[in-house]
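All protein chains of the complex are present and in place, except for one that has been dropped.
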Amino acid sequence: MGQGRRLRGARQVRGRPGVGIGAINANVFQDDDYKLGSVTNPDPAVRRKATDHLLECVDIMDATGSRDLKLWFSDGTNYPGQDSIRARQDRLAEALREVYDRLGDHQRMLLEYKLFEPAFYTTDVPDWGTSYAHCIELGPKATVCIDTGHHAPGTNIEFIVAFLLRAGKLGAFDFNSRFYADDDLMVGAADPFQLFRIMHEIVSADALGEDAGIAFMLDQCHNIEPKIPAIIRSVMNVQEATAKALLVDADALAAAQRAGDVLGANAALMDAYNTDVRPLLREVREEMGLDPDPMAAYARSGYAEKIVAERVGGEQAGWGA
Amino acid sequence: MGQGRRLRGARQVRGRPGVGIGAINANVFQDDDYKLGSVTNPDPAVRRKATDHLLECVDIMDATGSRDLKLWFSDGTNYPGQDSIRARQDRLAEALREVYDRLGDHQRMLLEYKLFEPAFYTTDVPDWGTSYAHCIELGPKATVCIDTGHHAPGTNIEFIVAFLLRAGKLGAFDFNSRFYADDDLMVGAADPFQLFRIMHEIVSADALGEDAGIAFMLDQCHNIEPKIPAIIRSVMNVQEATAKALLVDADALAAAQRAGDVLGANAALMDAYNTDVRPLLREVREEMGLDPDPMAAYARSGYAEKIVAERVGGEQAGWGA
Amino acid sequence: MGQGRRLRGARQVRGRPGVGIGAINANVFQDDDYKLGSVTNPDPAVRRKATDHLLECVDIMDATGSRDLKLWFSDGTNYPGQDSIRARQDRLAEALREVYDRLGDHQRMLLEYKLFEPAFYTTDVPDWGTSYAHCIELGPKATVCIDTGHHAPGTNIEFIVAFLLRAGKLGAFDFNSRFYADDDLMVGAADPFQLFRIMHEIVSADALGEDAGIAFMLDQCHNIEPKIPAIIRSVMNVQEATAKALLVDADALAAAQRAGDVLGANAALMDAYNTDVRPLLREVREEMGLDPDPMAAYARSGYAEKIVAERVGGEQAGWGA
Partner (left out) sequence: MGQGRRLRGARQVRGRPGVGIGAINANVFQDDDYKLGSVTNPDPAVRRKATDHLLECVDIMDATGSRDLKLWFSDGTNYPGQDSIRARQDRLAEALREVYDRLGDHQRMLLEYKLFEPAFYTTDVPDWGTSYAHCIELGPKATVCIDTGHHAPGTNIEFIVAFLLRAGKLGAFDFNSRFYADDDLMVGAADPFQLFRIMHEIVSADALGEDAGIAFMLDQCHNIEPKIPAIIRSVMNVQEATAKALLVDADALAAAQRAGDVLGANAALMDAYNTDVRPLLREVREEMGLDPDPMAAYARSGYAEKIVAERVGGEQAGWGA
């Protein structure tokens, strides 16, 4: 996604549905001071300011009862030689340690990674390995946050999911989808099969419930489509992928895997994926007293027309920026 | 690069040094009308408005004596199904035809391509093949513009350069460099060997001079570095790559190629690349009555301090957007 | 996929089911003479030999009543400077012209492209643009063959499909799927949604039937799974994607596209994709007098056991090579 949009989205306090505790999203520093980095800036005064800002976020977490401090650093460099890669890791580790030690007993740190953008040469936390290594060093309250749009082309995301679940270090998802880079399209819009494979790893590890402590979040940017329906569609896409993952015949799959039956094991997974779970989800919604068709319910509500009438002169996120 | 920065750069009239005739850069439409496309918009009224805007650009070219109409369309779609890929090509062809037919005898159309961004699913002119196909259809005044940052990972840019030169369809370069996507770093900063290989194709085809009609432009974004020195450095990088390309022993290279001497041919190219041409370029500048060290000359000029003093309160492009 | 496997698959005469006319697949030259290229080799004697081989293929086409000469050239270079990119295009054009002129009235040339491998620096036909440009130059009997595994990361294949259909230059598909490079997995195994989008372009252009002249082929490599069931599964995957594409409500889609209803248009496409078409396909097979479950029918046939018994000592393609 464009840097402009991302930068504008800085430091929001979001409710995290499904967990019930708010998270502090201290992930961007817009100040011009941070042009060469926040906690990894070569200037100690800037680093101090950035770390103090993070400590202040923990104060706000205390005051609001938030559990999660989600950190995404836009820090990095644009040109070879611009700064020492290693020194920046030292500075990063130092800041993370100070903030980690400030966390309360029931608070967590979620460390997000991103391949590139806004930094175009090195990013200080570019991949899951870097995030994982810092989390291991910090301690049990630090876990990795996976944004599904933040990987190099060809990266197998469900492998990372499975690896982190095995290590007890998967803390959260920022869901979205992409064809190219960090496109921030609606989750499930670009590769619904990938979303299913990710949810299959979650289900296989019995990590869907609240006990597993994984925060499932959306991190998207609705440039050309209306926002609320886009979010409804995104949630439905995750529900459908999850329902399909729950339909996998785990015994049949495991038996085929044990037997080395490549096509049989693949077919066990594909059978679930190829099932149309929409009728089932409509039933579940009705049983819960909800409208079986959320998109139609929203359209009938007249809310879209109401906010358009109220916000004459406003505009979509990102367009015209 | 970020969408925000690009969108802000819309419709500039730039001088083109080395050619001596200005170009109209009608490549972006910021208006909210263009959210779903400009000349490829599903709405005929929007298409009319966009095409009229392009025709107006040709009027300005007439008035200013500009030769080149450089077109980069941000048009595309974000979601599968959003619009008909084929219908959008029809609309694109129709608009290009109308504008092409309006060009005067000594005017040209340069059609730029870009893999993605701001569109994240389809882009209407995503690759050189699409641009080339439209140019062939349009006629001799239409040629391709290569932006070195607009390709899929792994694309061999010098192959495209060689192919278009052979076909007489290379009109211009937008130079910059990148490690990831359209990063718009200083040209030669990320992969100086690639820049040399591109210039080697230009030199091999004897297309460096004004007669060849190739416009060499910079299209960069200086987010964290001072702009004027960054441009000086970029020009020096192109000069060094060009000087090295001119140093290639063409006879030795051709002989090794004919003989199937893989290592010998590669060595002939590398010998030139590995030469330090900076002393030579300093001499050339002195012979031309210029300062041999352009960066030092700029530093001595005091211009940087002067504009900082004058522009208190201003800021770097892109940062804080 | 590995070069080894590919090279071993050279020069097969394959029947093309669904078209009823065999194709000559003259796509690889294994001879050590061709180490530096076949029709683009710097040595004129090697080029002569390669072109003669292609002309001989047309003789065989005459004798066997084949319609299609499918050409995939492994030609390219491994090192910068190794050969002249431009001269190789000249040689390619010359050979293609000679072979094209030799084709009979009802014969066609299908020119396949591939980003890389076995050549690792330049490939002489690396992308659809190169193939298209040569086909345009050659004439109406030359069309492009798309191998779905031969693109750079991030390439939008359905865009290429739509573009070539619009231009009347899409001749054939080599279907397979991949997560990384030219992996040659079963079609539909890696990204079933992409396969659906491709078939949607085919259906939208009314190009599914024999009149459209598109040859739908599989080009896969079954390294670890049994071959015949893998091919059955691949055909079923294409059938499912096609059935879904045929289920798209074209009127609703077009109306939403015209109205600029991004989410509505996307939903029209996704409704078809999310439908479980397997029951429908079972019915269709029964109506045609076929077994509704091809995998089970094959398993019951005992053929797999029979060939295993007969081929003791043989092995899977590619493994252990």
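Some points to look at:
As written, the chain order gives the labels A, B and C, with residue 1 at the start of each chain.
Note that a contact is a pair of C-beta atoms (placed from the backbone, for glycine too) under 8 Å apart; a residue touches a chain by one contact, two chains touch by 3 or more.
Given the structure is predicted, the values throughout are model-derived calculations rather than measurements.
One of B:133, B:146 or B:262 touches the chain omitted from the figure, and that residue is B:262.
Of the candidate positions A:132, A:175, A:216 or A:298, contact with the unshown chain belongs to A:132. Among A:38, A:78 or A:107, only A:78 touches the chain that is left out of the view. Touch with the chain omitted from the figure is made, among A:205, A:247 or A:284, by A:205.
Within the complete assembly, residues 1-8, 30-32, 35-36, 78-80, 115-118, 120-121, 153, 178-181, 183, 185-186, 189-190, 223-225, 315-316, 318-321 of chain C touch the chain that is not shown. Chain A residues in contact with the hidden partner, per the touch definition given at the top, are 36, 42-43, 78-87, 89-90, 115-116, 121-123, 126-130, 132-133, 136, 151-156, 158-159, 162-163, 165-167, 193, 197, 201, 204-205, 253-254, 256-260, 262-263, 265-270. With the whole complex as reference, residues 153-154, 156, 179-180, 189, 191-193, 224-226, 229-230, 233, 240, 262-263, 266-267, 273-276, 278, 295 of chain B touch the missing chain.
One rule holds in what follows: only the chains that are shown with their structure count from here on.
At the interface between chain A and chain C, over half of the residue numbers involved are used by both copies, so each side presents largely the same positions.
Chain B and chain C carry the same sequence, and matching their CA atoms takes a turn of 180 degrees, rounded to a multiple of 5.
Among the inter-chain contacts, the highest number of C-beta pairs connects B-C. Inter-chain spacing, taken between the CA centroids of chain B and chain C, is 34 Å. Within chain B, residues 36, 78-80, 115-116, 121, 153 each touch two or more of the remaining chains.
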